[in-house]
Every structure is written in structure tokens, then in C-alpha cells.
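Removed from the display is one protein chain of the complex; every other protein chain stays in position.
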Amino acid sequence: MLKKVELLNISKTYDRKQDVISSISVTIEPGEFFVLVGPSGCGKSTILRMIAGLEDITDGVIKIGEKEINDLPPSKRDLSMVFQNYALYPHLSVEENIIFGLHVKKISKSERKKRCSEAADMLGLGSYLQRKPRELSGGQRQRVALARAIVNQSPICLMDEPLSNLDAKLRAHMRSEIRQIQRHLGITMIYVTHDQVEAMTMGDRMMILHNGEIQQIGKPIDIYNRPANPFVATFIGSPPMNLVSCTNNWKTGEININNHLRFFIKPEDQPAVRNRQLTVGIRPEHILHSSNRLTNTIKMQVQVINVEVLGTETIFAFHLGGKEWLAKWNGQWRLSVNDIVPIEIDYNSICLFDKKTGGLIKAPAKIERHIIEQEVMI
Amino acid sequence: MNIRNKLLLYLLLFFSAFLLFFPILYAFMISFMSSDEILHGKFFPAAFHLENYLKVFDRLPLLKYLLNSFIVSTSVMIGQLIVCSMAAYAFVFIQFKGRNFIFFLFISTMMIPWEATMIPNFITILKLDWFNTYQGLTFPFFAAAFGTFLLRQNFLTIPKELHEASQIAGLNTVQFFIKVVLPVSKTSLVTLGVYSFLSTWNQYLWPLLVTTNDSVRTVQIGLKQLQTQETATDWGVVMAGVIVVIIPTLLLLFLGQKQLQKGLTQGALK
Partner (left out) sequence: MKLALHDTPNLSLNPKTSLWKQTQKARVAFLYLLPSILLFSVFIFYPMFKTIYLSFFLTDQQGEAALFVGLDNYQDLLTSQSFHKSIKATLLFVLYTVPAGIIIALFLALMANEKLRGIGFFRVIYSSTMGISVAASSVVWLFLFHPSTGMFNRVLNLFGIAEIQWLLDPDWALFSVSVSTIWLNLGFSFLIILGGLQNIDEHLYESARIDGASYWYQLRRITIPMLSPTLFFIITISLINSFQTFGQIDILTKGGPSESTNLIVYSIYKDAFINYQFGTASAQAVVLFICVLLLTILQFKLGEKKVHYQ
């Protein structure tokens, strides 16, 4: 019943000159919640629409199960789709909207009724069935769109930024609801979003796209811990990872960031950085309050230039080596602008990227340790 | 707005309304007057006699004319809705080579005044032997650039996701057209319907050219007959005819005024 979705060297171009999608290959496993994430214009929606059959494929093959579906019309691909603006038919009631596709597929009336009421129950739409879409709130419309996808009982469901028209609170709620429905029905979900939080929290695996190219595919937490390149490092995680280029003296094994910050590269990492230009990356939460408890750290004093206290955490900015850095500390810190703060950075927590190719050379090691040890001033 | 300005505005509104509506009001009054009263220049009839109305139906096959007008206007309305919506659908929902060129060709017909083509059209109708037939009165008006344009503008506002969702649900183009596009565009279809009905009902030159007897003659030509057939015009009867002729369209306009205003400006401007 469940089928995998396979993309083999998929490319797309509109003008035959520049690719909007170049050579994407990925296999989406049966029953998986797979997220396509990237900034706007990265081609994620185009990929989804090619899977749906709404967009021609310039080059490559898409398979569902073992069958090539390049030339199949959307309706023959046995999938359902939820659109960003929900695409509800304004002239039909909620019930008619939900069973719209079943009607076309010539499914019997009693079966239609049964499936509709099941889906409506699952999504709490029971009392709205006779209403028109315009009489519903944004969240309710969203649920109707979900219900319409569910009643199809298609093994594959495509979602194109389904939550981006909702307010923040509802979005958080729907994230878990969609995830639960997907688990409950056991369907394969391909989910497009530009929101890295959605990608992190919902996906079994995700694919990060930029300029029509794959940046990284993997489990969210693996990607967070081992970003493949600076783009992924800054795209995933909020606030983004601090990135700064540095000079690298491989004779002494020392990294120097504008003469403000020096690291000694551990002997085991030294072969990898030899003869390379480097970019250093540090996650904001890895810039710690200097407590003198850690060894093998770099300590310094920085001047605060902006503070945001978020209740559970405090984010502040400072200048270092000609760049603005962000640091995130747990708890509420009474910092004000121009305060001098002592910070320390553990060599283990930094990322090293090849400056030329962008490739990851060293990922943070043993970071669990760095995450817990905090103290609260107040 | 303060009270003084408001009062002034109301005064202006009433005054303009009276001035504008006066000819119709006057015609309405005259339609109840006897010749004597008309001669004396009264504004209000002594009593609301229906005598003139009875006379006008007696003098002309007015009922037949009304029916003819109704048949012709309704046919043009339906014909235009079908033909224009089909064309507009192709322009919006089907991507094909030469679409812009054909659309330009359609729009360019708006620049050809219909009167500049009436001579060959007249000859065409003559050759088809369509004189004094409904098809002669209606066929030339089924295709309309204005109607196509108006509907196209409206179809363009339909989110493309609706089209895509229908494709995934398995609708073919005809089903999508009939089950989704047309119902969703109900308001602009009504606008075009009202507009084409009104303009066909009020047509004058073409019915004058292609009707030579009473069989399919429309009320507008009937009015002209009424006014010219007698040497000493009986104005009371003529005005009764006028009132009978304008009542259907005025009613339609009053009902569809809001609709028409919205639809026409939308079609014209976006």
C-alpha cells in the first residue's frame, strides 16, 4: 500500500538557460514525514509541484513506488495536496468541499458520507459542515483543507506551506496536530515550508534547498549538530550561527580572528585544516558566561550593544572581529547596553568550514555538556 | 460633516434627482392624461385613468413586441454568457502559443464601431434569408469582446491553486469550467447578463434594419411606429407605450444596480 517517492536527477528550467532546480535526487521513504525547507525562491515549491504533476519536469525521473510518473496527470498519481491558501471552493459548503474529489472519483454516496464524517470528526469540523468557506476562520479553513486531503485516503500527501497564513499560536498547535494525523494515518508526507522551526519540529527528515540545489538531507537534529555548510548553519537555528572568517597558521596550529580571538586547533583536527582557508562558526548558545569552571576555553570581555530578554532566555549582541555576534544565555539576565560581559567559548563547540568550498571540516563535539551548564543571575 | 453641510447636500441630491428623473416622471404623468389635459399643460392628471394603456395595446401588437424583445434579449444574454465565458476560460486557464495575439485580436474588435460594419452585415443577413427572424436579430451579438474581457478579468482573480486542486482531484477542463469556474464567477456572470440584456432590449438600429414586419419586431421599433404612424400624435398613448417599454429594464436595473456598478468597474479597470 505505502509507496516510496523517488526523485532521480530532477531538473527544471523555464527558459532553457538557467536551472531553477538542478539535479535533485532523493528518496522519500514510505510513511515518512519529509520536509522541504529553504528560503523563498529556493525551488522547494517547484519540486513539490513537480511531484504533484502541476509542473513539467525538464529533466530527470520521478517514481512513485517502482513506477515512473513523469507523464501521468496529477489525478492519476494517487496523492492529495494541501495548498498555502487552502484552495477551498468558495461556492461549495464545507461538506461538499471535503468530498469534492470523491465525487469525481465516483465513490459511492454512502462511502462518501462515511469518510466525510470520519475526517470531520478527526478535525473537529462536525458542526461546520453546512457552512461556506467564507464563514469560517483561518484555522477552520485550514482544517477543511486537511480534511479534504484526508478523505482521499491517498498514500501520499503533499503540503505547500499550509500553516503560513495562520497566527503564531495556532501555527504551533497545528504543527503537532498535522504530525499526529500523519502518524495516525501512516501516510507519506512531503511538506514544504520556509520556516525552520516547522522543519525542525515536524520532520522525520528534511532537505534543505538553496538556489535550486540540495544543501543537506538528514534528520533535523543531525543537521543542526552537523550543518554541511555555512548556509545550512545560518538557516537552521535561531538566532543563526555566528560565522566569521579567520586566518589560519597551521605551523603553530593557531586560528586567529582579526587578532581578537585565538584558538589552538586540537592535534587530531590539524591534518584536516592544513592548507585551507577557514570560516569559524559558533552557535549563540555556545557563547557562555565566563564561569572559570571550564578548561580549554577561550575567555574574553565583550561590550553589549543590544539585549533582548525573552523570558526563558536572553539574547545579546556584541562586536567582535569586525562582525556583530549574537549570544544566547538561558534565563533572564539583567544586561544593559554598553555593559562589559565576560564570555568564554569552548573549542569543542565551534564549527570549522572550508572557506572556499563551504564544506564542514569540524562539527561541535560533546555539545550536550555545553547546553546544560548555565547559571541564573537573578 | 456638520448639519449645515449635510442639509445642503441633501438639498442638492434631491434637486438633481428631480431634474434627472423629471422626463420619466413627466412621461408617467402624461400617460394617464386625456388629450385635453395634455393640451392645457397640466403636470398632474385629474385621475389615474388606464385608458391610454388600453389604447396602446389596441393600436400596436405591443404584447407581441414585448415578447419578441424578451426572446431576443434573453437569447443574446444566454448566447453571450456561453460564448464569452468559453473564450475567457481559454484565455485564463489554458496556456497556449499565440494566446496574447488572439487576445489582442479580440480586444481590437472593440475599436471597430459596429455601425462601420453594418452594411456587409445587412447583406449577410439578406443572403442568409434571416430577415424577420430571431437568429438575424441575435446571432451577430453572441460574441462580444467586452463580455470576454469582463469575464477574463474576473476569472483572473480565481486563485490558480483552485485549478491545481481540481487537477489533483481529477477534473478535466470541461468539468473544472462548469463545476468550479462558472459557479465561482456567478457575480460577474450576472453582471454581464444584466448588461447584455439591457443593451439588447434597448437596441434600435439593427432591429430597424432587419425587421420589416411585425413577426419579430421589437418594442423599440414599436415605439417609433407609435410616434410616427399618426399625424396628430396622441401623446398620452405614446407615453403609455414608453412606460410599458421602460418598466422591465428599469426594474432590472434597480435590482441589479449594485451588481452592475461593481462588475462593470472591475471589468473595465483592472
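Going by the order they are written in, the chains are A and B; count residues from 1 in each one.
What we mean here is this: contacts are C-beta pairs under 8 Å (C-beta built on N, C-alpha and C of every residue); 3 or more make two chains touch, one makes a residue touch a chain.
On a predicted model such as this, the values are computed, not experimentally measured, just so you know.
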Just name the one of B:60, B:77 or B:90 that touches the chain not displayed here. B:90
Going by the contact rule already stated, which one of B:71, B:158, B:190 or B:264 would touch the omitted chain in the full complex? B:264
Contacts from chain B to the absent chain lie at residues 1, 6, 9-10, 12-13, 16-17, 20-21, 23-24, 26-27, 30, 38-39, 41, 82-84, 86-87, 89-90, 94-99, 102, 105-106, 109, 111-124, 126, 139-140, 142-143, 148, 173, 198, 201-205, 208-209, 220-221, 223-224, 226-227, 235, 238-239, 241-242, 245-246, 249-250, 252-254, 257, 260-262, 264-266, 268-269
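To be clear about the criterion, only the chains that are shown with their structure count from here on.
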Computed distance of Cα centres, chain B from chain A, in Å: 57
So in the complex, which bits of chain A are touching chain B? 49, 52-54, 73-76, 79-81, 83-87, 89-92, 100-101, 104-105
Residues of chain B defined as touching chain A within the complex: 159, 161-162, 164-165, 167-171, 175, 180, 183-184, 186
